[in-house]
Structures are given as C-alpha cells and as structure tokens.
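A protein chain is absent from this complex, but the other protein chains hold their places.
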Amino acid sequence: MEPARESPNAPSDAILEVRGLEVTFATDRGAVKAADGVSFDLKPGLTLGLVGESGCGKTVTALALLRLVPPPGRITGGRVLFGGEDLLALSERAMEDIRGKRISMVFQEPTTAFNPVLTIGDQIAEALIIHGGAGRAEAHAAAVGMLDKVGIPDPAERAGTYPHQMSGGMRQRAMIAMALICRPDILIADEPTTALDVTIQAQILDLMGAMQREFGVAILFISHDLAVISEMADEVMVMYAGRVVERAPADALLAHPLHPYTQGLIETLPRHGVGRGRLPAIPGTVPDLGALPDGCRFSDRCPLADDGCRAADPPLTRAPGGRWVACYKAAP
Amino acid sequence: MTAGPSPETPLLEVQGLVKHFPAGGGGLFAADTGTVRAVDGVSFRLGRGETLALVGESGCGKTTLARTVALLYAPTAGSVRFQGRELTGLGRRDLKPARRRIQMIFQDPYSSLNPRLPVGAIIAEPLVIHGLGGRAEQRDRVAMLARQVGLGAADMDRYPHQFSGGQRQRIAIARALAVEPSLVIADEPVSALDVSIQSQVLNLMRDLQAAHGLTYLFISHDLAVVRHFADRVAVMYLGRIVEEAPADALFADPRHPYTRALIAAQPVVGRGKRRPGDVLPGDIPSPLRPPPGCAFHPRCPLAADICRQSAPALEAAGGEAGHRAACHFKDEAGP
Partner (left out) sequence: MTRFLATRVAQSVIVLALMSFAIYALIGLMPGDPIDLMISADPKMTPEDAARLRALYGVDKPVVERYANWLMAALGGDLGYSRLYAAPVLDVLLPALGNTLILLGLTLVLSLAIGLPAGVVAALRPYSRTDYAINLFAFAGISVPAFWLGLLLIIVFAVILGVLPAGGTETVGGAGFWDQAKYLVLPVVNLTLASVGGHTRYMRAAMMETLRQDYIRTARAKGAGRARVVLGHALRNAMIPVVTIIALQFGYLFSGALITETIFAYPGMGKLIFDSIMGNDFNLALVALLFATLVTLVGNLLADVAYAWLDPRIAYR
C-alpha cells in the first residue's frame, strides 16, 4: 500500500504522522505482521482513541512509535514523522532523547510498571535527571510538585514510599506524573485504566482530561473498551488483525459506524435500551495472525462478505466527513 | 430425596454469612496482624430459575461470597440453606449431593482447566467424580454437552491450549453442566474475554438457563453486563450488601450513594466526550480495617455524623418490592 495516498491533513496540522507502519514478529510458523500498514495523525491537544480486541496490534503500534517493540518483533516498514524527522531513522541515542521527554507513555499495569526497589519519587525524578540535566534535589522537588498536581495527598511524604505501598489508583496517578514531568508533546496511554476499579477508573480518566487541558498534550489513548474510548477520544481508530479498519471523528464513528466490524463492536455492547434477552453477537473468534483469511481479514466473520471481499484486502479509503474506512461494502 | 422442598422455598437462602481470613498467613513466629473481614454479614435469597448478580469493586467480597456459597470455603458464621437444607456444619460426605447441584464457572478459563487432559476428559470428570453413569453413558453425555455449548465432536480429543478464550469458557460451562446442577455460580465469566466473544458466551449462558432451568449467581464488576443479564442485582461494598433490587429498579432508582456512584462512573457509549463530573473521591478502604459506622462514609457525598457512628441496616427502599438499601439517607431524593 502506498502510504502517500492517505494524507488527510496538512503537515502543519499534525504533531505526529504515522504512515504505513509495519511490525513483524518472527514465530515458529513464520513471520507474522502484528501491525500492517498503520497510518494516522495525532493533533496537538487532542485525543486519538485506538480500540480493538486482543491481538489486533494496538499495543504493538504504540510501542513501535517509541521503538520499544520487544523481540522477536521488529519494525519492518513505514515512517513515524515527528517534528519533521522520521523517528524510525534516528539513532538509538537520539531516540532516547525523544522518549520520556517529547513522547512519553503510561502503561496498563501500574503494579508491575514501577520498579519495586526504587521509591516513587526517585522514579519520577529520574526522567528529569535524564533529560533536563537536573540535580537530584531539584528533580526531587519537581517530582513532589508533580505528585501534588496529579492529586496525591501528602506528596512530599508519598515521594519517599515504594510502589507496593500505594493503591492501584495512586500508582496510576504517579505513573501519569512520571509521564508528564518533562512536559511532553505526546502521551501514549496503553489501557491506562483497564486494571482499575470503575470508580478509580473515573478518577484517572478525569485526571487525564485535566492534564491534557493544562499541558496541551496530544494523547493516543488505547483501550479494548469502546465505552472508555467514547468518553475520552476526539477521534477514534479501530484496528482488526493488525489493520486499521476505520478512523473517524468520535461522535460520527459511534453514531454511524461504517465498517461492519465497528458496527458489530457497538451492537454487541450490552447497554440501556437493549432489552434483556439475546445480544447481537459477532460470530467466530478473534483471528489468529498466523492464519488469516484471504482478502479482507474480517471476511470470515462478516455478514456482508462476498467473493470480492475474500479475493483482496480492501485498502483504507477516504469517506465523507473526514472519515476513513477499509471496506468494499461500507455505504457512505 | 424425600419430601421435596415446598414451592415457596427459595433454591438458596443465605443468612448472616460471615467469612473472615487471618491476615499475614500465620506461621510459628508470625505476629497476629488482624482479620480480613472479606464477607461480613450477608443475607439474600435466590429463587429457582432466577439470575442474581453480585456487583462491586475489588475487595468488596463478591468472590469470597461466591466461593463460600459454592462450599469452597467454610463460613466463619451464618447459614447457607440450599433446597431447604442447611449446608453449614455438614461433613464432606453429607455435602457431596449438594456439591453436585452447585457448580462453578471461573473468570480465567485457562487456569481453571487441567492443561494435560483432553477436553472430553475434562467435561467427563465431574461425572466420574460423582459416579454417574457407565463409560458409554458418560461418553454420550459429554458429546451432548459439547454440542449444546457449540463444540464439535473432534474437539473432544484436543487440549485446552488449542482453544481460544471463548471456546475455553464454553468447555468450562459444559463441565459445570455435566452433573445437572441447579445452581451455577459464575465468577466474572466473561471478564477475560474479548468484547465480540463476551456476547456469544452471555447468549450461550442464557440459552442454557432456559433449556435446563438453571439458577445463576453471577459475579461481575461490569454494570453494563449485569444490567443486561441479571433479574436482580446486589451491590457489595467492603463485605456487605449495600443495595439489592430488581435490575430495572436498581438502575432506574438507585437508593444507595455508592450504587449511584458506580452507575455514574461506568463509561457509556454515546454519552459524548467526558466532562469532569462528580467522581467518587478516595480509594477503596482495606477490608482489614473497615471504617466505623457505615463503611462507605469516608467517600460518601451525603455522609453525616450518624453515618460515622452507626452502620445502617439493609431495609426496604424505593417503591419497588424487593428493593432494599443500607443507607441512613436511602429515602432522600437522588441527585
């Protein structure tokens, strides 16, 4: 696929442009593309929601932006344009200057994402020491200030505690403080609330919104939960089996999904108004990347699929209203 | 079985159930560090063919309650009556018939299935344990169960790791149904599954309920799933039921501030982008040291002096029959 074909925005408009990103994993059964031709833009101060089920490539895409894909995975194609530079072409040393300073990340499991033997304060201050050349005392003071900003009570005292001494919600607040302490342009949040209880999730979602308003950071918000995405995102991108199948402004996508997979995802959600009784379901199972169907990857589960769908994979094409969809059957 | 229970007897009746765990694991030199009050006085009834959902956040005791009812834990105090018969205090042998009628489905269908047994043997295992039927009979029954949960005959010789998460949960369901239970306790049965698979499994559970007249005790943290699936809902907080009602009544007219907060905190598709709102402050307290009075008072927007002093009882609330709430202000208007 020619990435040049899809450039919906003027370059000045986007802070990050991803074009044709491809991540390949070497497996026993040969090479498998976990992300295959992923393209999108991030705009300053806005949130792009990335939604999909397990194995759809959403986490791998996020890690690829920071070039942190774990082996045996490798980035095998595409460009990640940030400030006029292709991040995929930078030296590892230059990439270290980007990570945590210009683009930072919040992970799913606040329990395991912190180093258990270092204090919270030291771990937050470390980013400043790495990037700002700040002294220990200065960085520590800044860390305490940031803990205060993310709503941790007694921040000075909490900075001296270890991760296991905090609750899950507090740890995720600290994780956000750590990600934002260098005032990055982009925050990648990979399932940041999935491990949390629903009332704590609400607190963290509110905090992320407040931080975005304060710092103007662009957020790539990744979740399997369409409801969370719908409350956080300005624009939504849906991935299926390594491919972007639909991308659209959030309201439009949720009100009128174009791709049959997106439609299925929304319909299967149990929600108010749907009577008790059987739920609409997407038949079949989430695909195995090593054994994809021919043509469109959703064709074996799709109610609309015909021979054309099974013959060739539909490209992501422009639809009215600033939307993109990869489906031959999508009615505009 | 002699004189069967009268039609009015609920299938399951739990009275003042308490389950405490010693904290800190014990041991020769370990200090006594207190008691985890995982379930702290819970009462409810469950009628035949009904689905009761237990909802709540981590540490609320819903899983402990489920496992105590499933006879996996011995209760610290209280009574569990099943089909009119008291189960607490019974010995292993006397419990066996009840164990057969109460089956459980777990959240993680991988760790709850023996990886070294083929699926056919996994489904047949409860039949073998309870000594039901001869070999041929058991094989026929396994084939029938497999068909009912949507598995093929060829699947019976394969091993759990060869199946997807959704299929594994189907296997677990078939195993639970093998011994013709009356009560199925499902602990977060769809939480580990992908969204598109969740609805398949929920539909299957509903079909099986109709076909076999099953009663479900359904544990979940997901209010959207519960609203869709349950007839009645009990909301738990720190080891107690704080509100219980028919599902529609609970969502239409929640009387406990915690229930209201849970419903408000649940993200919903189609509400538009989030506006900072009334989010419940603070963390869930430890069941090791529950706050005095009403355990919810430190986070409660309505908390007054009385809430810090006395724990409210679970009493009739709202208009609907069977709607109960444990809040000193349950009769005040909602927000």
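For the reader, a short list of remarks on this structure follows.
Lettered A and B in written order, each chain numbered from 1.
Here, a contact is a pair of C-beta atoms (placed from the backbone, for glycine too) under 8 Å apart; a residue touches a chain by one contact, two chains touch by 3 or more.
Note that this is a predicted model, so its numbers are computed, not measured.
Here the missing chain is touched by one residue of A:D97, A:D154 or A:E214, and it is A:D97.
Among the residues A:V80, A:M105 or A:I152, only A:M105 touches the chain that is left out of the figure. Screening A:F25, A:F40, A:F82 or A:F114 for touch with the missing chain picks out A:F114. If you put the missing chain back, the residues of chain A touching it would be 66, 68, 70, 93, 96-101, 104-105, 107, 109, 112-118, 126-127, 130-131, 162, 164, 178.
The rule we apply is simple: only the chains that are shown with their structure count from here on.
Centre-to-centre separation between chain A and chain B, using Cα means, comes to 33 Å. Of all residues in chain B, those touching chain A in their complex are 57-58, 164, 166-167, 194-200, 202-203, 206-207, 221, 223-225, 227-229, 247, 251, 261-262, 264-274, 276-277, 279-281, 283-284. Residues of chain A touching chain B in their complex: 53-54, 167, 169-170, 197-203, 205-206, 209-210, 224-228, 230-234, 250-251, 254-255, 264-266, 268-272, 274, 276-283, 285-286, 301.
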